[in-house]
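All protein chains of the complex are present and in place, except for one that has been dropped.
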Amino acid sequence: MMWYQTGTCLAMATAPAALSGAALAADPPPDAAAVNKAFEALKSFDWGTDQKLLKPIDDAVMAAHSNAALQRELEPRLAAVLKTGASRDAKDFVCRKLMLIGTAASVPVLAELLADNDHSHMARYALERIPAPEAASALRDALPKLSGSLKIGVIGSLGVRRDAASVSALASLLSDADAKIASAAMCALGDTGNSEAARALSACTKKASKEVHPALADALLVTAERLLADGKKAEAIAIYKSLGGEDQPKLIRLAATHGLLVAAGKKE
Amino acid sequence: MSRVIQTTRRDFLKKASLTVAAPYVITTAALGAQGRPPASQRIVMAGIGIGNMGSGDQKSFTGRRDVQYVAVCDVRKQVGEAAKGRVDRHYKNHDCKVYHDFRDVLARPDIDAVHVATPDHWHALIVIAACRAGKDVYCQKPETRTLREGPLMIAAARRYSRVVSGGSQRVLEDYRKTVDQCWGGELGTIKSINVNVGPLSQPCNLPAEPVPPGMDWDMWLGPAPWAPYNHSRCDGNYSTGGNSWRSYRDYSGGGMTDWGAHHFGGATFAVDVRELQPVEVVYNNQQGKEFLTYRYPTGLLLYHNHPGMQNLQVVGTPGEKRPPKAVPTYKGHGGIYGDFLYCVKTREKPFRDIERAVNTIVLAHMGIIAYDLKRSLRWDRAKQEFTGDEVANRMLDRARRQPWQL
Partner (left out) sequence: MKQGDLNRLAVFCLTVCLAIGGVAVAADASSDDLVPMVVNLLLDKDRDMRALGLQQVREAAKGPAATRRFVALLPKLPPDGQAALLDALATRGDTTARPAVLEMLHSRQEAVRAAAVRALGALGNAADVPLLVRTLDAAGSEKAAARTSLVQLMGPDVTAALVGQMKHSPAETKVKLLAVLGARRARDTIPAILKAALDDDADVRTAAMRVLGQLAKPKHIPAMLKGLLKARPGPERDWAEKAVMFVCKRIPQASQRARPLLEAWKGLNAADQVSVLPTLGRVGGPASLKIVAEAIADKDPRHHAAGVAAICYWPDASVAPQLIALARSEPDAPRRLLALRALIRVAALPDGRSNAQRLVLLKKAMSMATGDDDRNYVIKRANAIRSIETLRFVAPYLGQPAFAQQACATVVELAHHRELREPNQAEFHRALDVVIRTSKDPGVVDRAKRYQRGQT
C-alpha cells in the first residue's frame, strides 16, 4: 500500500498544529507489516481475543487524522471488512474506526447495516458522527425500510445531527401509528430546532394522541430554546405561550413560564 | 424523553407531569420517630443504581430526618433486594419498593427526588429523563460520559426548573487548605494550578460469560454498544486499571473522569474558575512525558500531570496579597447531601449545580480527546465544539444503542 511504502504521506502526520507555541509530539509512524498483520488478525478477531493484535490499526487511524493519503488508503480497507463474514466484535471495531476517519465513501456499506439487528447501532455509531451529508441521507433513506427499535435509533441519530434536510421526513412520522416512533420523531425535530421543525410540531398539537403529548411538549420546549438561541425570539415566545394553557400539565406550564422569562431577558 | 418516553412500557412522563403537584403518598407505617418533619414536608426519594456508590448515597439519604426513602432500583436483582433490606431495617417496616427499570421509578408521582449512581454511561440519560418527569436529582460523579451530554443535562435542569446536583463531596471538603489560601488572597494572583489524575479508560474485549441469574444485562448496557456479559466488564469496584467498568471506555473515562471529577473540581473551585470552561487545551510531550495545559479566558493555566508538580499545587504571585473573598460553601446541614436537600426545598442552585459539575468534567473529556489525538485543541464554549478540528468534533459524542436517545 502506498501510504506505508513511500513514507511521504507519513511525514505529513508529524506536522504539528501548534497552539500557544506548544511543541507537539509526532505521531509514531505506522509499521506497514504490523498493520497488515493486524488486518489479518481482524478476520478471526472475536470477544476475548487479545486487543493488542489490532493496535497497529488504532495507531494508523490516529495517524490518518492528519494524513489525507493515509486516510484514503485506510478507510476502504476498513469498510471492506464490513462486507465479510467477520465477527460482530470485528465489525464493531471497524465501525468505531470509521466513526473517526469515515467519509462519504464508507456510507454505502454502513447504510447496508442499518437494518441488521446486530450491526445497526454500530453503523449509526459511525454514520451519526461522519460529517458528510451523505451520512444523513443514508439515515434518512433508511427510515421507510425500518420499524421498531432500529427505526427509533435512526430517527434519534438524525436528531443528533440536527439535519434540516430530514425535517419533512421526520414530520411525516409524527402521526405514526406506533406512538414510540411518533415520539422519537418529535424529539428529533426538537433537536433539529429550526422554524420548519417548529411548524411541523405545532401543526400536530391538536391531533396528537394523549400518549405522545409529553414528548411533543418537550420537543416544542427544546425547539423554542433553539429558536431563541438563533435569535428567533417571536417564534420561541409563540411556542411558550402555546404551552402555557391550563390544559397543559403543571410541569410544562412551569417550563413555559421559565422559557418566557429567558426570552424576556434576552435582547433582540 | 425520548427516548425514554418512546421506549417506556408505560407512559410514565405523562403521569408524572400530570400529577407533579399531588400530595405525597406515605403509608402510616412509613412515618418515623417523633421529631421528624411531618410527612408532607419530607422529601420523598428513591435511588437508581444502588451498588457501591449508590448504597453509600442511600445510607446518607435514609439517615436524613427530612427524607422519606421509598424505592430502590437496580438492574441486579440481588443488589436491589439488599438495598431494600437496608431501607426497611432503617424504617422498621417493609415499605421500600424494588424496581429494576428506572422508568418505573420516575413514573411514581409521589417521588420528589432521585439519586443516581449507575455506571457513567447511564447518567445523562437518567438525569434528563428525571428532569422531564419533574424530579430533582443528585447524580454521582462523573456526571457525563461525553461532552455533548453536559449541555443537554443543564438545559433539561433549567427547562424544568429542577435542582440537579453533581456528586463530588471532595471538591469542597478535601482541598480546604488550598481553597482557603487561594480565596483568602494569601497567594496573590493565581497563575496556575496542577492536577495529577489518571489513567484513561481502555477498550474492552472481554470474552463472554454466562449472565448470572437476576442480572438484566441488556439494561445494564443500556445506551452503550452491545457486548457479552463478563463480570469484570460490569464490576462496580473503584479500580481503573482493569477488572471494573470504570476501566473501560464505553462506560467510563477511567481515572481521568472518575477521580478527575474530584481533582479537577477541587482545582477549579480553589482557583475560582468553576463557572468557566477553558478556551484551549495544549498537548505537551517532553521526552515522552505527556501532559496538558488548559488555558482559561482569564489567562489562568491549569495543568494536567505536569512533570514535577504535585496534585493541586498552586503557583501564585509571590509577595502579592489579594483581598480575601468569602468561600462559598454548602447550604443547610449535612454536607453535600444536606446541601442538595436544602436546595430541593428552597429551589436554589446547589453547591455542585449541574452546570458547575459539567464545567469540571469537560476538562476530563477534553483531556482524553487531546491525549487520544496527541494534539492541542481550541474550545468554543458557546458552540460546545472544537474550533477547526473536525476529528475532535466527531469525538464530542457517540451514538446510543437503540432505543436509547438523550
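Quick notes on this structure:
First chain written, first letter: the chains are A and B, and each begins at residue 1.
Rule of thumb we're sticking to: a contact is a pair of C-beta atoms (placed from the backbone, for glycine too) under 8 Å apart; a residue touches a chain by one contact, two chains touch by 3 or more.
Values in this document were obtained by computation on a predicted structure and should not be read as measured data.
Only one of the listed residues, A:55, A:83 or A:241, touches the absent chain: A:241.
On the side of chain A, touch with the chain left out of the figure occurs at residues 237, 240-241, 244-246, 250, 253-254, 256-258, 260-261, 263-268.
Annotation for chain B: contacts to the undisplayed chain at residues 21, 52, 161, 180, 184, 186, 235-239, 323-326, 346-348.
The rule is simple: only the chains that are shown with their structure count from here on.
Separation between the centroids of chain A and chain B, computed from CA atoms only, is 24 Å. Of all residues in chain A, those touching chain B in their complex are 16-20, 22-25, 27, 47-49, 51, 62, 65-66, 88-89, 92, 96, 99-101, 118, 120-122, 124-125, 127-131, 149-150, 152-153, 156-157, 159-160, 179-181, 183-184, 187, 210-215, 217-219, 221-222, 225, 249-252, 254-255, 258-259. By the touch rule above, chain B contacts chain A in their complex via residues 1-3, 5-7, 11, 13-14, 16-18, 20-21, 132, 134, 148, 155, 158-161, 203, 205-208, 225-228, 280, 282-286, 290, 293, 295, 372-378, 390-391, 393-395, 397-403, 405-406.
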